[in-house]
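Every protein chain except one is present and positioned as in the full complex.
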Amino acid sequence: MNGYAGVSRYVPFVLRWLALGVVLLVIEVLIGVGAINEYVVPRPSAIFGALYRVVVEEHVMTYFLITLGEVLAAAAGLVLVGIPFGVFLARKRDYWSAWGNWVAGLAAAPVVLLYPLFLVVFGRSPLTIIMISFVTGVAPVILKTVEGISGTRKVLLDVGRSFNLTEWQSFWKIVIPSALPAMFLGLRLGLIYTMITVVAVEYLITLGGLGSLVGELAERYDLAATYAAVCFVVAVSVVFFLVVERLEHWLRLSA
Amino acid sequence: MTKPGADRMAGPSRVLVIRVVTIAVLLVLWELTARSGYLYQDVVPTLSAIAGGIFEIVSNPDFYGHLQVTLLEIALALAIGGFLGVVVGIVIGANPFVGQIFEPLIYYLGPTPKIIFFPLLIMWFGIGEASKVAMGTISTFFPVALSVAAGIRHIDPVLIRVGRSYRANALQMATKIYFPAMREPFINGIRLAFGVSVIGVLLAETKFARDGLGFMVTRLYQQFDMPAMYGLVIIIFAFAIAVNWLLGRFVHAGKP
Partner (left out) sequence: MLQTSGEFAMTNGEQDAVLSVRNVVKEFATAEGPLRAVDDVSFSVGKGEFVTVIGPSGCGKSTLFAMIGGLLHASSGEIRIGKEKITAPHRSISMVFQEESTFPWRTVIDNVAFPLEIAGVNKNERYDRAHVFIRMVGLGGFEKRYPGELSGGMRQRVSIARALASQPDLLLMDEPFAALDEQTRLLLGDKVLQIQQELNQTIVLITHNITEAVQLSDRIMVMSYRPGTLKREIKIDLPRPRSSEIVSSDEFGHYVATIWGDLREEASRGMQDAEERGAGGK
């Protein structure tokens, strides 16, 4: 981001939250005055109150853990299937030539639109969510793994050969460490698509987890709680994004 | 320094063989699963049933009505979201100070599951087409705003100074300096936006709607008309991929 000369780092941060606060205040006033119908948009103060209620009474933790569990299950798939498959494609160029474009197509395709089919095949169960989120997230993992492995610098492989490393030793001591940064980047991208798909499908089929919570509250016409739940989900999603970003950065530096 | 006996390049015929065999194997596995009786009837319909379903959809006049509604919703979403995205993108891109304050908001809000806003949109707009257009608008807004902001930020500052030195007014600056520089990032943003707005609109239609392709899918599901549902989902999926691909070619054709 462009630096703005002479302004301390924290000023934009403070101003940002100040601006948000002002907007919320204006909305509060407009509702109080009747300019905005409070049966459509609850007062921000009511939303804050509902936030407490949602967290404590609605057992938001349970919902959160369900979502987290589904995300982790899909993530396990990304690591246990996506990476080895990427390694396979990187080493067998024939198969990469044959399937590479298909994987790239999968990465760009709107897989989540197929959710009715997954629903029918896997039933109304967490498995549906895990499977479709896995499919959505696995393509970038595979692509980046192939990129990392086939991009190993030739001179490093030559160093290995000059010390008479076996193929196996060369793979684990040179190729994999060299490919780790790209693999972590792929995992970061995959995890984000996965998380988005998990919450979205939870909402669409109302099956436990944070996405489902929002839908349930909306059906009960509990306006303030619905808004609060939406804010909560957005907050969780942003935190997840930040954590994954940090994690990838840290792993890349220490790899 | 080549390894003694380096691998020779894969012949194109071997690649073709792998592809054909893969597709054949997948189709055979699908058909076997469908006929096995292992799953509840029609959960995995036979390939011929699915083909029949596709035909059924395409020959159903209702389909075209719903298609029209969906296309209209997508078009409106792109137009409105695109417009808002451009305006906001220009504002946060042109002014570094404003940009530093607000761009992170947009950047971090971008990768959230936007469908989560849909219940709120229903409250505001009802279950008619307007709420779907709103959903698509939100999806479109983020990639466009971020692309345009980045594009504006990367305009060579010399060009801006030249404009100012000739005392161009705001409108002239906009049309002669900013707009041309913005064209490519905007097109890239729209490409991304198209993908996500199609998803946003369709998913919203499957949840709460009175018409549109997504609504048609849900209705077929509730009627348990699986072959037709499979057929429709495949048609939608193929259509979304095709348009994405076309847009990609269109973008590259325009490049020097």
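Letters A and B name the chains as they come in the text, with residue numbers starting at 1 for each one.
Criterion: a contact is a pair of C-beta atoms (placed from the backbone, for glycine too) under 8 Å apart; a residue touches a chain by one contact, two chains touch by 3 or more.
Model, not experiment: these values are computed from the prediction.
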Which of A:V11, A:V159 or A:V243 touches the missing chain? It is A:V159
Residue-wise, where is chain A in contact with the chain that is not depicted? 153, 155-156, 158-159, 161-165, 169, 174, 177-178, 180, 255
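We adopt the following convention: only the chains that are shown with their structure count from here on.
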Averaging C-alpha coordinates per chain, one finds the centres of chain A and chain B separated by a number of Å equal to 18
Could you please specify the touching residues of chain A with respect to chain B in the complex? 1-4, 7, 12, 15-16, 19, 40-41, 93-95, 97-99, 105, 108-110, 112-117, 119-121, 154, 158, 161, 192, 195-197, 199-200, 203-204, 211, 214-215, 217-218, 223, 226-227, 230, 233-234, 237-238, 241-242
Sites on chain B touched by chain A in the complex: 1, 3, 7, 9-10, 14-16, 18-19, 22, 39, 43-44, 96-97, 99-105, 108-109, 111-113, 115-120, 122-124, 153, 195, 198-199, 202-203, 206-207, 217-218, 221, 226, 229-230, 233, 236-237, 240-241, 244
